[in-house]
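A single protein chain has been removed from this complex, and every other one stays in its place.
Just so it is clear, A, B and C label the chains in written order, and each chain counts residues from 1 on its own.
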Amino acid sequence: MPARIQQAAFDAGAEANAFAAGLAGAGAIVTFTGIVRGDGGLLALEIEHYPGMTLRAVEAFVDAATLRFSLTDALVIHRHGRLAVGEAIMMVATAAPHRGDAFAAADFLMDWLKSRAPFWKKEIGPSGEAWVAARDSDEDALTRW
Amino acid sequence: MPARIQQAAFDAGAEANAFAAGLAGAGAIVTFTGIVRGDGGLLALEIEHYPGMTLRAVEAFVDAATLRFSLTDALVIHRHGRLAVGEAIMMVATAAPHRGDAFAAADFLMDWLKSRAPFWKKEIGPSGEAWVAARDSDEDALTRW
Amino acid sequence: MIDVLYFAWLRERIGLRRESVETQAATVADLVAELRTRGEGHDLAFADLAAVRVAVDQELAAFDAPLRGVREVAFFPPMTGG
Partner (left out) sequence: MIDVLYFAWLRERIGLRRESVETQAATVADLVAELRTRGEGHDLAFADLAAVRVAVDQELAAFDAPLRGVREVAFFPPMTGG
């Protein structure tokens, strides 16, 4: 299952090990884990998503990465709902015969998840709530690929 | 402890979780794990190293990466001795407030470990043993930084 | 009948997660023009279309996308996942 969208917390290390155990012929595994940072007194993050669309969109990115980078396998886990500071938001794992492909594919997946997967983050702080604005740099990052 | 050189196998997922648990302020964690591939009937890999020099060299690379990429923390584990196909050879973990730094630092550390850490790999196959030749591309990769 | 969905601050401004709309609109842009007449919240939500993204039948689309045969249109701000 190349992608999972879930409210529940996940164990990044256990997921990485399960991912690695299912591989044959990989020489390189890259994982990326995104964590809620407590900058500016942030209390929690609320992540909204588009249930009908999210999983298919993420799976399409995984398929694109797999085709483009000679991957052995790839995995995306992305949470929604309320997340406390320090919790893992999402993770990407990529496996390839060679490390260049594994690194590039993880970077590629992160760029697409940031700007094209239907998730929206709201920051909940001591003085109120605010939707996170998309950054031009995230959009620009897509032109790298 | 930013670097460990060891003969014993390690649990990449457990190491990644322990690394993550010790962080404060990181928004991004990248891990790289190198695995012994069974290409061409390879039976095992024998990794020799230079005990007096290895740990200090690897720690120096970690220090350089930490200075250069605004890291929260970094870890390198590298094994020596005889490794079977499918076993993890080494891992790198990097943590940073932002993902660009975490990715770049992991890539940087891999480039330095490949070409400047005193490890030598010997491939043990069905028809004999042969030292792995360094590739020009690995040496060239250092000029990126 | 088209199901219209709203996410993030568009949902909050409009005060709805979804609504069913009887429309003859030919394109997403035409639909937006109709939706803006539904009230102040709708009008405000669509005031700056540069800040709005659209998906047609759960695929990202442009505002000139045709609506013939379409069952679901979703409006939301630029995505901020990852």
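FYI, a residue touches a chain if its C-beta (ideal position, glycine included) is under 8 Å from a C-beta of that chain, and two chains touch if they have at least 3 such contacts.
What you see is a predicted model; the values in this text were computed from it and never measured.
Trainee: List the neighbours, among the chains on screen, of the chain that has been left out.
Mentor: B
Trainee: Which chain B residues would touch the chain omitted from the figure, given the whole complex?
Mentor: 34, 47-50, 52-53, 56, 78, 89-90, 110, 113-122, 131-134, 138-139
Throughout what follows, only the chains that are shown with their structure count from here on.
Trainee: Just give me the whole-number Å value for how far the CA centre of chain A lies from that of chain B.
Mentor: Centre-to-centre distance between chain A and chain B: 23 Å.
Trainee: Taking each residue of chain B in turn, which ones touch at least two of the other chains?
Mentor: 99
Trainee: Check each residue of chain C and list the ones that touch at least two other chains.
Mentor: Residues 82 of chain C each touch two or more of the other chains.
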